[in-house]
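After the structure tokens below, expect a handful of questions from me.
A protein chain is absent from this complex, but the other protein chains hold their places.
To keep things simple, chains are lettered A and B as they appear, and every chain counts its residues starting from 1.
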Amino acid sequence: MSTAVVDRPASSPWRIPAWAGPVAVLAIAYGVLPFLGGSYIFEAILTPFLALSLAAVGLNLLTGYAGQLSLGTAAFMAVGAFAAYNFNLRIHGLPLIVSIALAGFSAAAIGIAFGLPSLRLRGFYLAVSTLAAQFFVQWALTKFGWFSNNNPSGVIDAPALAIFGISFDGPVGRYLFALTIVVALTAFAYRLANTQTGHNFIAVRDNELAAKVIGVPVLKTKLLAFAISSFMIGVAGALWAFAYLRTVEPAGFNLDRSFEILFIIIIGGLASIRGAFFGAALIVVFPLILSRVGSFLLGGLFDSGVLDMSQRIVLGALIIVFLIAEPDGLVALWDRLTKGFLRSGEATRKS
Amino acid sequence: MSYLSNLRKAALSAALAVSFAIPLAASASADEQYFPLQSYRVGPYAAGGTGFFGGFIDYLNLINIRDGGVNGVKLTWDECETQYEVERGVECYERQKSHPAIAAWNPLSVGIAYAMIDRITQDKIPLITINHGRTDSTDGRVFPYVFPLLLNPYSESSGIINYIASKEGGVDKLKGKKIVVLYHGSPYGKETIPIYELLAQKFGFTVDQIEVPHPGNEQQSQWLTIRREKPDYVVLRGWGVMNPVALKTAQKTGFPADHIVGNVWSNSEEDVIPAGDAAKGYVAITTQASGAQYPVLQEIIKTVYGAGKGNLEDKKRIGSVYHNLGIVNGILNVEAIRIAQQKFGNRTLTGDEVRWGFEHLQLDQARVAALGAKDLFHSINVTWDNHEGDGRVTFQQWDGAKWNVVSDWIAPDWALLRPIIEKSSTAYAAEHNIKLRTPADAEAASN
Partner (left out) sequence: MFDFDYSFFLEVLVGGLLSGVMYSLVAIGFVLIYKTSGVLNFAQGAMLLFAALTFVSLVERGVPFPLAFIATFVVMAVLGMAIERVVLRPLVNKPPITLFMATLGLSYVIEGAAQLVWGTQVHGLDLGVDDTPFEVSGILISKFDLFAAAIAATMVAFLTAFFRYTRIGLAFRAVADDQFAAFAVGLRLPRIWAIVWTAAGAVALVAGLLWGARLGVQFSLSLVVLKALPVLVLGGFDSILGAIVGGLLIGASEKLAEVYIGPFFGGGIESWFAYVVALVFLLIRPAGLFGQKLVERA
């Protein structure tokens, strides 16, 4: 983990201003994508991608920047989803966006509680103890019917999305809803990474003792990392439930989800906000491509069981290959590619 | 170097483009009815998925090969793997829903079904959750497109208690008896807690409901508690690995297997085989008998497997619980189409027309026999406001090698349960601003 560096926009020989990249991405996300394609691309790819990216940005603040390994991500997502549901259900007239914000704060509170062991534990000991959050939250949400409004099956239905009277129903609407929240929180994360707090995170990660010596409040910093990270993950959980699945049960936020988000930040690149998006894109899209291509090329030869098993193997192998070949994640790969591209472009112009 | 990587990138984006273009290439021919199958052949529940979807596909194949489809309308399908995970199920839904001529969705997963209720209601395509699903979707006034066919979880509980009563010699004999319900620690497991309380009150037995945390691979403490309480019966509402472990631990703590009664998710070969001898004598509820001796199965073996088109890899599994459930599911889907065709014509039907078919899916015992399924399942009587269709249940006992039917067809107390279901469904309707349907609404089908 200590090898990762702070993510900075790569300086390019063309001196493209630093804001150009994000602006271009936003322009495409808001201006082009909504007019493209059918509902499939929004409902099955873009919206889950956004929710997972946000969760990964949150986890990356905690694990990538502050160096605290957590396996309880899905639990904080669950807290966010169920809290948003309950605020929306029980306080009449509360705007949806406020419910989601409050859900984030609820997740932050739970995050601080389960972050307390980090004051004494490190590494895998901490990671395994965050599993306590994973199992406890799932148990509590199933156990106490109040959380799911005493629905006999414990499954909650999401309310229709609307902010200030503007409805965000329909695939594109839900996408835009999720996109706006994700953009806002990502901007916040970017900002945070470059403040004193962000630097404190890195100091604690790189050398706790040294951080203490130069006057970084280590305990406060760790808990703050848990709080902010859980806030984002909680909001991501609410988006997952409200904008993507539109129904949610505690079992959906299981350990596999926690691992999935950990995969995203490792593959995308630790301590990189952009990496979270790269990683999420790969994790969402890759299995789909694999299953499409697999059934398209080999569907006739093997039955679907064999095909799906092979996919699992390929996915696992891909993760290993990535860790070996590109330990700094997709984001490093991307930077190398774009840099190389720009340089070769420059070379052709000169000649 | 950079040139090479760019080439790689280009290749990747080309692969991406191709892969998303594939589903658009598929299109319907003149007369067909398409079943999108969100199957699961990988992961923890693969054994159930391969059996159920295998049976379903086997029956659809039988109809195509033997009859050339339903009145000339070919049945088509394709599979999308979910691994029993909700978000994969949703992705499959989004992928498959663009296919024309969808007859009905059959996910065999409570979680996936829940995620689809809003979506399929908007699409006006039926969602079949045979033997499971959301109990209050039985109320067709509120859930026009959802069908928990044959048995919902409440009826299952009532059926089990009625069976225990019949074994004890009548419902009056239940008074003073003690029953422990051992349930899986999930929403599914908890769903029937109020129903057992209600039945205990009504019949005067005591009930103690004990939770086993997911996944249930350790049950020492629960069974020691049971041993201390000395109940007359234990009802097992298990799931996956919890079932064989329950049977093993029961043996370990000296509780007799023939006084354990399993529910519909604890009733398959996969649930008992791993328990070995400990499962001998164990009894479980079912809506469809197992075994391959029924005419429809014989025809599948001859026509489908004979032509090398059978779906099960292991032929020993023909006639197993999940395989037969898949076949019954196939019968119900196909008959709903047939019934709808009588009204709308022998052509590709819209989802809403198939919904009408399901709402008139009334198969009496004579019709069931004519379909070659006498004694495989009893009968069904779906109406516009009763989407379960009053399925009967029977009980089967494991003898160490196979299931044997040990009871008559038993009817649950539907009248007792209906008010509870309506209370829940009308609450849902109020929460979602749904206007209750009338028979006239149900009769109209859009195309």
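One rule holds for everything that comes next: a contact is a pair of C-beta atoms (placed from the backbone, for glycine too) under 8 Å apart; a residue touches a chain by one contact, two chains touch by 3 or more.
Since the model is a prediction, treat every value here as computed from it, not as a measurement.
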Per the whole complex, from A:Pro48, A:Gly67 or A:Gly111 the residue touching the absent chain is A:Gly67
Of B:Glu197, B:Glu218 or B:Asp408, the residue touching the omitted chain is B:Glu218
Across A:Asn149, A:Ser310 or A:Thr338, the one contacting the chain not displayed is A:Ser310
Of B:Lys124, B:Lys178, B:Lys202 or B:Lys252, the residue touching the omitted chain is B:Lys252
Only one of A:Phe105, A:Phe136 or A:Phe286 touches the unshown chain, namely A:Phe136
Those residues of chain B that touch the unshown chain are 41-44, 46-47, 50, 185, 210-215, 217-218, 220-222, 224-225, 227-228, 240-241, 244-245, 248, 251-254, 270, 273-278, 313-314
Note that chain A touches the absent chain at residues 1-3, 63, 67-69, 117, 120-129, 131-132, 135-136, 138-139, 143, 208, 255, 259, 262-263, 266, 305-306, 309-313, 315-320, 323-324, 327
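Just so we're on the same page, only the chains that are shown with their structure count from here on.
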Cα centroid separation, chain A vs chain B, in Å, comes to 35
As the complex stands, chain B meets chain A at residues 1-3, 5-6, 9, 15-16, 18-20, 22-23, 39, 41-42, 46, 50, 79-81, 83, 85-87, 90-91, 94-95, 98, 110-111, 114-115, 117-119, 134-136, 185-188, 190-191, 194, 213-214, 313, 424, 431-432
Per the touch rule, the chain A residues reaching chain B in their complex are 38-41, 43-44, 48, 139, 142-143, 145, 148, 152-155, 157, 244-247, 249-252, 256, 285, 288-289, 291-293, 296, 303-305, 307-309, 311-312, 336-337, 340-341, 343-344
